[in-house]
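The complex appears here minus one protein chain, its other protein chains still in place.
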Amino acid sequence: MLNVYDQLKKLNIKLPAASAPASAYVMSAQVGKTIFLSGHIAQKNGKIWSGKLGDTISTEEGRWAARSIAIDLIATLHAHLDDLNRVQRIVKVMSLVNSTPDFVEQHLVTNEASELFIAVFGERGKHARSAFGVTQIPLGACMEIELIAIAE
Amino acid sequence: MLNVYDQLKKLNIKLPAASAPASAYVMSAQVGKTIFLSGHIAQKNGKIWSGKLGDTISTEEGRWAARSIAIDLIATLHAHLDDLNRVQRIVKVMSLVNSTPDFVEQHLVTNEASELFIAVFGERGKHARSAFGVTQIPLGACMEIELIAIAE
Partner (left out) sequence: MLNVYDQLKKLNIKLPAASAPASAYVMSAQVGKTIFLSGHIAQKNGKIWSGKLGDTISTEEGRWAARSIAIDLIATLHAHLDDLNRVQRIVKVMSLVNSTPDFVEQHLVTNEASELFIAVFGERGKHARSAFGVTQIPLGACMEIELIAIAE
C-alpha cells in the first residue's frame, strides 16, 4: 500500500505546522472513525490570502490557493492522527470560493485540491465533493475548504 | 414495505444514466453504511441549466430544476447501490440556489426536491435539510444539491 509520506516527498510537499483555530472551535473533531475538519481558509506566507475570484484573484491563482489549503488540511490531519497512513478515506470535500456573481469556474479552482488529495492518498483520496461560490469568507480569504475523513 | 421502483413508476419517472464527475472527484463515496453524494448541478436536456433565481430563473422554473436534480441524485444512488430498496434513509440534503441578493424563496424551490424524496422513499425519505442562496455555481448552473444517504 502507498505510503502517504513518500507521496508527499515525491510531490516535494513539506507540511506546515497545523493551523490554530481563530476562535471558539477546534480544527478537527473525531467521533468513532469519522473526523470532521473545520473550514480552512487560504493563507499565503502566513497571512490571509484575501481577494475574490472573478475580480482580484484569477482562476490560476485560485488553483494555487486551493492547493495551499489542501496542504494545510493534510497538515491538520497529520497533527490529529500522528500518522497519515491511518487515513482510510478522504470521503467528502466542501469547497467555498469567494466569487463575484459572474465567476463560474469554482470547479476548476477546486480541482487543484481534489487532484492533490488523490496524488497524496491514491485510491483513498477519491472523495465526493461540492464546490460553489460564496459572497464572502472570514477575513476576506479567497477560499475556504472543509473535509471529512475516515480513520482506520 | 414500499418498493422504490414501483414509486418511481407511479410518478412516471424514468431514471437517467448516472452523471459522470466533471473532474477529479467521484459522484458518490461510501464508508460503512454512509454514502456521500457530490453536489449535482442542474441540467436540462443534457446541458447545464444555467441562470440565477431572482433574475433569469423564476421560482416555478427553480422548482423544476430542483426536481430534476433530485432525479439525478436518485439515479446516482441507483448506480451506486444497484438496488434503491437498500436505501435505509435519505438523511441530509444541502440545497444551493444561485440567487440574487434579494431572492428569498430558496426553501420553496428546494421543497420540490424534498417532496420528491418523500414521494419516492416514503418514511425513509424524510431528511434534515439546509437551503440557502449562493453567489454562483460551477458553469453557471441555477442550482446544486448534495445528499447523504444511509444504506442497509
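By letter and in written order, the chains are A and B; residue numbering begins at 1 in each of them.
Assume a residue touches a chain if its C-beta (ideal position, glycine included) is under 8 Å from a C-beta of that chain, and two chains touch if they have at least 3 such contacts.
Fair warning: this is a prediction, and the values are worked out from it, not measured in the lab.
Undergrad: Please pick, from A:M27, A:A42 or A:A128, the residue that touches the omitted chain in the full complex.
TA: Residue touching the chain left out of view: A:M27.
Undergrad: Footprint of the hidden chain on subunit B, which residues?
TA: 33, 88-89, 91-93, 99-108, 110-111, 114-115, 118, 126-135, 148, 150
Undergrad: Extract the touching residues of subunit A with respect to the undisplayed chain.
TA: So the residues of subunit A touching the missing chain come out as 21-29, 31-32, 36-39, 52, 94, 96, 100, 134-140, 144, 146.
Criterion: only the chains that are shown with their structure count from here on.
Undergrad: Just give me the whole-number Å value for how far the CA centre of subunit A lies from that of subunit B.
TA: Distance between chain centres, rounded to whole Å: 25 Å.
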